[in-house]
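Missing here: one protein chain of the complex. Every other protein chain is in place.
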Amino acid sequence: MDDVLIAPDIDYLAVAPMIIVGVTAVVGVLVEAFAPRRPRRGIQLVLTFGALIAAFVVLISQAGTRVITGSLAIDGPSLVLQGLILLIAIVSAMLMAERRVDPAGDAFSPRASALPGSEEERVLSTRGFMQTEVWPLMLFAVVGMMLFTAANDLLVMFIALEIMSLPLYLLAGMSRRRRLLSQEAALKYFILGAFSSAFFIFGAAMLYGFSGTISLPGIADALSANPGQTPLIFIGFGLVVIGLLFKVGAVPFHQWVPDVYQGSPSAVTAFMAAAVKVAAFGALLRFLYVAFGGARWDWQPALWIIAIATMLVGSILAITQTDIKRMLAYSSIAQAGFILVGVIAVNPEGVAAVMFYLAAYGFATLGAFAVISLVRQDGGEATHLSNWAGLGKRSPVLALSMSLFMLSFAGIPLTSGFIGKFTVFEAAILADAVPLVIVGVIASIIAAFFYVRVIVLMFFTEPAEVGPTVVLPSVFTTLVLAISVAVTVILGVFPQPVLDLVEQANVFLR
Amino acid sequence: MNAYAPIFVLALLAAGFAVFSVTLTSFTGPKRYNRAKVDAYECGIEPTPQPLGGGRFPVKYYLTAMMFIIFDIEIVFLYPWAVAFDQLGLFAFIAMMLFLVNLAVPYVYEWRRGGLDWD
Partner (left out) sequence: MNTDLGVFGNDPWWIVVIKAIAIFVVLVLVTLFTIWWERRVVGRMQNRIGPNRVGPLGLLQSLMDGIKLALKEEIIPKSAYRAVYWLAPVISATMAFIAFAVIPFGPEVSILGVMTPLQLTDFPVSVLYVLAVASIGIYGIVLAGWSSGSTYPLLGGLRSSAQMISYELAMSMSFVAVFLYAGTMSTSGIVAAQEPIWYAIILLPSFLIYVTSMVGETNRAPFDLPEAEGELVGGFHTEYSSLKFALFFLAEYINMVTVSALATTLFLGGWRAPWPISLWEGANVGWWPLLWFLVKVQLFIFVFIWLRGTLPRLRYDQFMRFGWKVLIPVSLVWIVVVATARVIRNEFSIATEDILLWGAGLLVIVVIGGWILQWRSSRKEEQAEELAALTDDGPFDPMAGAFPVPPMPGQEFTYTSRVSQRPLAAATVTPAVTSGPSSTHLPDDDAPKESSNA
């Protein structure tokens, strides 16, 4: 009766970035409740950018921290990935803040709960209503992502998974144009995401049943203490990995990716495609290396198959797509396969390569979706590939940036994507996974087809008579494009500083 | 497990009584069929035809149920904290206060946005 709980020792400065973003998200909800309608968007923008930038500054000041506080492990990979998430979030927030490209307002529906096509929606739109809950939702998603990469504990990982996913389910359904497609995307994402979360927590329960603890290092200790193979380990591992691979978009669990990426507003797709992958791969890395690092001979064959299937399926299915958002969705599945190759190579070079690839891929994705949001017809985005014909003549700057991003995805030298693929394949070869590299190269060649097809379409095809227009964006999207182009080029030509950074930060804390 | 066994006894007794009552009436009651009696009762008029499954419900019932689930889970978290309060010290008190703040904020947001109004 007299044993009072001893408070755990928490290094608040190390988790301060997450706290800053989380508190700002809660304050954002209060702003939603109390602020009058007109200044609401301005307040939310200030809060969002302020929080993200402040969190990033605090994060940089924490460089070099290696500590396990409570259930979180703040070490090199988690700091680098959290920083990457924050940068991607800042750039995505700029994309979401864009108001000039859509003649009716910003990219989000004036009231997401209004019936599509109803009178209420039309009235709200003409009155200039704006759903400013987007900003707190995005901040909550960022908190979840940062927590996901740092979680040292299966339960905290699950909570972070939910905090990350639920706002994204909402955001996917808030598109201003093509409401039904957007709502369908949100519903599909929600249902499939709920299933995968259920798989995750079932697997976590199995692993708890096997090892008696939910902390990842504890599971590793239990594994090394009981070398016997019990079904509990396999089932637990399999279910948890299914949950994580769903978020990544790996092959048997990729069905949600095309529909969700196509239906969501482009700004949200950019955010999802870039940041969720970072968070999910961070969690996957931590789970596989810290908890199951010793059992790698058991799970590597399974992941080989998944990686090969992902690379091939993503690349092949993207060839037949006619909608550029869907094509980029399948291409992101293929990219996830390439990153999985780096994950499978269980060595420090692999971790560094994965982190670099995520950075390269993230910024290229942001840029590509920024370009997509600028090609419009009748107020909405013109995403059918035929609409992109001849873009090079009408807007050379845009077409050149898009070509840069496509080349980066394809892995052509002098772009960040090339360095990314190079380091990933190098790590795989160092781990004797040569067949994976061969399949990766083949998949890259296949993928290069549809990437180059877009470039050919833009530059070497005659534009249609009555075609889409390219809208002049405000400073937000211009900045996004500029940053993405700069990062893609710099990381391709001068990658050494970033490579050094990720190589220093590639050891997990146990 | 032994502490829960008596509940089964009582449950069996109660369920037996209920099922017995429900089946008894088909034997003890008269059966005078009348076409009007088996229609749905709508104060005497002809009942409006209903779609299968009852058709759509107004969405405000869903909203109430969802709000109930959220606050019920909050209460479920409050119970073990309250029971073990004396052994948990200041740290758990502050942690739970932060949790309550986290739940008060969406409550206030819903209040202001009209989610708690029964239209």
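The letters A and B name the chains in turn, as written, and every chain counts its residues from 1.
Heads up, the rule we're going with is that contacts are C-beta pairs under 8 Å (C-beta built on N, C-alpha and C of every residue); 3 or more make two chains touch, one makes a residue touch a chain.
Keep in mind it's a predicted model, so treat the numbers as computed, not measured.
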> What chains on display are touched by the one that is not shown?
Replying inline: B
> Touching the missing chain, which residues of subunit B?
Replying inline: 2-7, 9-11, 13-15, 17-19, 21-22, 24-26, 28-32, 37-43, 47-48, 50, 54-55, 57, 61, 64-65, 67-68, 71-72, 75, 78-79, 82-86, 89-90, 93, 96-97, 100, 104, 107, 111, 116-119
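Keep in mind that, in the parts below, only the chains that are shown with their structure count from here on.
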> Using CA atom averages as chain centres, what separation in Å is found between subunit A and subunit B?
Replying inline: 39
>> With touch defined as at the start, can you tell me which subunit B residues reach subunit A in the complex?
In response: 86-92, 101-102, 105-106, 108-109, 111-113
>> Give the list of subunit A residues in touch with subunit B in this complex.
In response: 1, 3-5, 7-8, 26, 29-30, 32-34
